[in-house]
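One chain of protein is taken out of this complex; the other chains stay put.
For subunit A:
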Amino acid sequence: MNLKATELRLGLPGTDESQKEYSSFVKSNKRSSEGMDSSCNEEECATAPKAQVVGWPPVRSYRKNVLQQQQKKSDSDVSGMYVKVSMDGAPYLRKIDIKVYKNYPDLLMALENMFKCSMGVYSEREGYNGSEYAPTYEDKDGDWMLVGDVPWDMFVTSCKRLRIMKGSEAKGLGCQ
């Protein structure tokens, strides 16, 4: 069904704006009208690190290396296991020492306090039920996992950073 032919549009007949193809390899980012929302589509952001273009953004290798080294150092602090915690929609990150906590409930309570949110009840089958937030973490392999699946001790040694996901994406992680 060629609905386009019946479309009412301004412009000369025969011209079609959409035919102009802007060479865009990453979908353009829309500014959300809902205030605090991150301006970057969540899905793209989670996969963006893997779709890096060589040499973009144009930052000297020297600079990149220095900052990455420093990042590694501060992430693996000998005194305590400090990891960064981000929450979708929040303007800045926090850092917590996960060694301070003894189990998942302790950790979750601390996160709920820190970010003033509620994360619901964890179940192996359904993930975090009862809230729009789900705690996730990046493990040593760079994969994003749901908090709570593995034994606590294993989690503490493999967790590199935490991210409290929000919205539909959070639901998606728990569902099979």
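Quick note on the criterion: contacts are C-beta pairs under 8 Å (C-beta built on N, C-alpha and C of every residue); 3 or more make two chains touch, one makes a residue touch a chain; residues count from 1.
Just so we're on the same page, contacts and distances are computed from a predicted model.
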{"item": "Chain left out of the displayed complex - its UniProt protein name, from \"tRNA (carboxymethyluridine(34)-5-O)-methyltransferase\", \"Ubiquilin-4\", \"Protein AUXIN SIGNALING F-BOX 3\" or \"Protein transport protein SEC24\"", "value": "\"Protein AUXIN SIGNALING F-BOX 3\""}
{"item": "Missing-chain contacts mapped onto subunit A", "value": "20, 22-26, 28-31, 38-40, 42, 45-46, 48-49, 52-64, 66-67, 70-71, 73-74, 86, 88, 91-93"}
